[in-house]
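After this line comes subunit A, so read on.
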Amino acid sequence: MVIPGELIIEGKYKLGEGVFREQGKIYSSVMGFVDEKKGYIRVIPLTGKYMPKVEDFVIGKITDVQFSHWEVDIDSAYSAILNASDYFRDIDIFQTALAKILAPGDLIFAVVREISPTKKVYITMADRGARILKGGRLLKVGPTKVPRVIGKNSSMISMIKKETKCDILVGQNGRIWLNGEAERINLAVKVIELVEREAHTAGLTERVKDMLVREVKV
Partner candidate 1 sequence: MFEVVAEVKKDYIASLLEKGKRADDRGFDDYRPIVVEKGVSNRAEGSSLVKIGKTQVLVGVKLAIGEPFPDMPNSGVLTTNAELIPLASPSFEKGPPDEDTIEIARVVDRGIRESQCIDLDKLCLIPGEKVWIIFVDIHVLDYDGNLFDASALGAITALLDSYMPKVEEDKIIYGEKTSEKLPIVHKPVETTFAKINKSTVLDPSLDEELVMDARLTVATDENGIICAMQKGGSGTFTQEEILDIIKRGASKGNELRKFLE
Partner candidate 2 sequence: MKVGEPEKFIVKGKRLDGRKLDELREIKIEAGVLKRADGSAYVEWGGNKVMAACYGPREVHPRHLARSDKAILRCTYNMAPFSVNDRKRPGPDRRSREISKVTREALEPVVFTNLFPRTAIDVFIEVLQANAGTRCTGIAAASVALADAGIPMRDLVPACAAGKVGGEIVLDMFDVEDNFGEADLPVAIIPRKKEITLLQMDGNFTQEEFEKALKLAVEGCMKVYELQKEALRRKYGGA
């Protein structure tokens, strides 16, 4: 694990996130793990707010309604904008008040469409995976743990969904929405919290499987 200001390496590498160059040497700017791939050096941060990337699925909460767009909180340094034109069906904004479609407090599963140079984040629901989330329960994990919660080829999250028979949507911003039977949701939450706590340990998949099998039977 590296910490801010720690020397990683010297040499001609391309810089990814979490690193900076000073007089030919490459240092870490955050707490995290060094990852080197194809000449790119980056540090995967252990902590930190979600930084939106185009094509990420995120779970957002409507915070404000304007004439032609909604303002959406995605638990990031920046809030997002959902234009009426990015809703999954056509809206005539002169005929329909947007607040009647989505009101402050509503949850949506949407995709990051564009990030402007001034870091304005635009999300869209014009995607097959996008949904309005009604009911269910919302859980938050550290955004850096999301890959582990999803697992390689979605193996981890699929296993959890299968065993708990819950509908689970994972946002890259660390928000997770679960729907299903109340007790099953509780189990899913316990399991996901276990994954978050032990994300960097070995044998996690086995422990998760064991927990699911054990607790579902009860």
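Selection criteria: all candidates are chains of the complex that A comes from, given by their letters.
Quick note on the criterion: a residue touches a chain if its C-beta (ideal position, glycine included) is under 8 Å from a C-beta of that chain, and two chains touch if they have at least 3 such contacts; residues count from 1.
Quick caveat: nothing in here was measured; it's all calculated off a predicted structure.
Candidate 2 is the partner touching subunit A in this complex, chosen from 1 or 2.
Within the complex formed with candidate 2, the residues of subunit A that make contact are 1, 3-5, 18, 20, 22, 27, 29-31, 45-49, 77-79, 118-119, 199-200.
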